[in-house]
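Here the complex is missing one protein chain, while the rest keep their positions.
Moving on to chain A:
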Amino acid sequence: MSDKKKKKLTPIQQQYQDFVQKREPKRPVIKNCIYAFLVGGTICLIGQAISAFYIHFFHFDEKSAGDPTVATLVFISVLMTGLGVYDHIAQKAGAGTIIPVTGFANAMASAAIEHRCEGYVLGVGGNMFKLAGSVIVFGVFSAFVIALVKVIVTKYLGGF
């Protein structure tokens, strides 16, 4: 809780906040990091293997193999989300499953499945980006600003 919010609380509420902070279990940061490293690394390793597969058998080159690789990983992750396997892995691996593109697919698929009971248009269509939308919004906005600055600097100001 931030200091600004703390000032507004009554003394008893402050006492309670301190009490909560003491009782909150310490997060096992090192253990979590090791899990995240191993699982995240494994997912990237699988991705590398898939892209090697596409380069070898379907004659993609190293650059164009990225797209089918990402699509395949997304497919696997959505399938595992639907079967309920992904969340079990995610509980242990934390960021190891959230940071790779599979986590993005998992967020979308789980939101879609969860809200299906509200109907296909309002439920599935409306909620699909509920969790994953922030990534797209901030990604696109920052990319827009960066690309704009870069274009102006390199094209119109003659570069550095």
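Quick note on the criterion: contacts are C-beta pairs under 8 Å (C-beta built on N, C-alpha and C of every residue); 3 or more make two chains touch, one makes a residue touch a chain; residues count from 1.
Here is the rule we go by: contacts and distances are computed from a predicted model.
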Complex member absent from the view - protein name from UniProt, among "Stage V sporulation protein AE", "Imidazolonepropionase", "Branched-chain amino acid transport permease protein" or "Cytochrome B": "Stage V sporulation protein AE"
Residues from chain A at the interface with the omitted partner, ascending: 27, 29, 32-33, 36-45, 47-51, 62, 66-71, 73-75, 78-79, 81-84, 94-96, 98-105, 108-109, 111-114, 116-117, 120, 124, 128, 131-132, 134-140, 142-144, 146-152, 155
